[in-house]
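My structure is below; once you've seen it, I'll send some questions.
Here the complex is missing a single protein chain, while all its other protein chains stay put.
And then chain A:
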């Protein structure tokens, strides 16, 4: 099992740092899955996470200038590591003006992801700052726990409103209530609602648009007969939603959510070279 990678381009480095920052805000611990062409940051829906799950996918070619990986075995050419993304985020903070960042999987005393940041210096020899981030190697028999989640059989799919507005509203609502109801219909309308003994607040978004989903087996097209006005809704933990929105440092090119009434809300945030899926289950 080997892994070696290098980023030299400063823009790619900053972009990668931003992605890691976002991930570190969403998960204390997560799985990093490495394949020949992609990196995945995965959080599976354990009770410890409050049932949320995350699937973030990056094409390594868009970030790394060099990328070499050898998996556990020839027919399973992948590596699964458990790590604390905040550690990686902190290591990359020192790389804001770096000449290069090298990453390597090592196993001196215990498995680590070694991040070596080469900093510019006035003398001819560079300064190198090295961070050893402890990782856990996930054995092959457990890989099935971390499969890509399938898109749920949703009742409504809708584009999210401008994230800045949604973030402000959710932040204020978080002061007033622990849970929030997201409801939306196929006419591009979404409402965010909180209700307590003291106060009830509803924010109405209109003209959001509903994404067209190409149905493979025609099951989604059955909603053509559905009432366009009727709302699908789910009550979710407001902190989880606020964390998701607060972690977005750059506006995504596409942002949408799929609501399975009273079950789960599936958020999809797409950037040019990163896709992030986040599942927040409905509260009992």
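The definition used in the following text is that a contact is a pair of C-beta atoms (placed from the backbone, for glycine too) under 8 Å apart; a residue touches a chain by one contact, two chains touch by 3 or more; residues count from 1.
As a working rule, contacts and distances are computed from a predicted model.
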Review point. According to its UniProt entry, is the unseen chain "Methyltransferase small domain-containing protein", "Pyruvate dehydrogenase E1 component subunit alpha", "BING4 C-terminal domain-containing protein" or "Cell cycle checkpoint protein RAD1"?
Key: "Cell cycle checkpoint protein RAD1"
Review point. Any idea which of A:169, A:182 or A:257 touches the chain not displayed?
Key: A:169
Study note, to complete from the structure: Touching the unshown chain, chain A contributes residues 161-162, 164-165, 168-169, 171-173, 175-176, 197-207
